[in-house]
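Here you go, one structure.
Heads up, one of the protein chains got dropped from this complex, but the rest are sitting where they should.
Order of writing sets the labels: A, B, C, D and E. Residues in every chain begin at 1.
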Amino acid sequence: MKLSARNVFDGKIVEIKKGVTTSHVLIDVKGLIFTASITNESVEEMGLKVGESAKAIIKSSEVIVAVE
Amino acid sequence: MKLSARNVFDGKIVEIKKGVTTSHVLIDVKGLIFTASITNESVEEMGLKVGESAKAIIKSSEVIVAVE
Amino acid sequence: MKLSARNVFDGKIVEIKKGVTTSHVLIDVKGLIFTASITNESVEEMGLKVGESAKAIIKSSEVIVAVE
Amino acid sequence: MKLSARNVFDGKIVEIKKGVTTSHVLIDVKGLIFTASITNESVEEMGLKVGESAKAIIKSSEVIVAVE
Amino acid sequence: MKLSARNVFDGKIVEIKKGVTTSHVLIDVKGLIFTASITNESVEEMGLKVGESAKAIIKSSEVIVAVE
Partner (left out) sequence: MKLSARNVFDGKIVEIKKGVTTSHVLIDVKGLIFTASITNESVEEMGLKVGESAKAIIKSSEVIVAVE
């Protein structure tokens, strides 16, 4: 599957924190830690597990630029 | 300034593509290329330039997780 | 590829409007017309064409609910 | 009220899952199930109920396109 | 119409900058200037005009908090 999202990064899940409806999934991509806030249903249906390969995907319209 | 956004990555601007109202700014972070779609006004007011240090900032609610 | 995004809908591209940096892609899903604002680079690299099958993908955190 | 969001779809609420701060509201639009992640306050103040008519609203900048 | 978005602010349009596909609409709310990036189609279909009353609407999941 090809996606229009410009930011697609391959990494590995390093932590999953489950809330009542929302989970936070941490993905390590070359030492950068991405935090994704997703539904618990997605965590369960995708069978996400720590240590597993995963992609972090972000639309370019969601990226803010900052300079000092 | 401290931000609530969980994903704040330090890099360098490698390309700026200007449209009529919207620009695409590419930031290299450890070899990962982030594309940010931002307003032309921001590019101008921030004085963004290729080669300059910049951060890519993303809220965790904007990150999608994918697995094969 | 499995995605954490809860809203993944199969349709067909019915129109592509190109701007200088940003394109609008219209996808017909069971008669519902989705408008996606994406980069021109994505349109080109994905080879998007009118009449082609495509998915519209949306995170649940991006959906607003309204009632009369 | 007219909205700039290009994706406004009329449906019916088929499920509400409440968390501690965040609820997931499922809306059936012509057989497509939209999941919206919204605050509990919104669910309460709007008086959302299963079976009720509701709209799912999404900005075009939030829609990702995918092709196989 | 009642919206789940928690941030709904009444103001007045003070500027509209049109691009090829995307416009920037500036709304003055009690002296705060909101910039909204929306499609040209929305500007035209809604008949947006400088001086007109308008609301700026933002989901709470899109708001970043910062402290010095």
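Details
In the analysis below, a residue touches a chain if its C-beta (ideal position, glycine included) is under 8 Å from a C-beta of that chain, and two chains touch if they have at least 3 such contacts.
In this text, all values refer to a predicted model and were calculated from it rather than measured experimentally.
In the full complex, subunit B contacts the hidden chain through residues 1-6, 25, 36-39, 41-43, 45-46, 55, 57, 59-61.
One chain of the complex is left out; on subunit D, the residues touching it are 1-5, 19-22, 39, 41, 57, 59, 61.
Of the residues in subunit E, those that touch the hidden partner chain are 5-9, 24-25, 27, 29-32, 34-38, 42, 46-48, 52-68.
Throughout what follows, only the chains that are shown with their structure count from here on.
Averaged Cα coordinates give subunit C a centre that lies 22 Å from the centre of subunit E.
Separating the CA-averaged centres of subunit A and subunit B is a span of 17 Å. Those residues of subunit B in touch with two or more other chains are numbered 5, 19-20, 22, 24, 35, 37, 57, 59, 61-62, 64-68.
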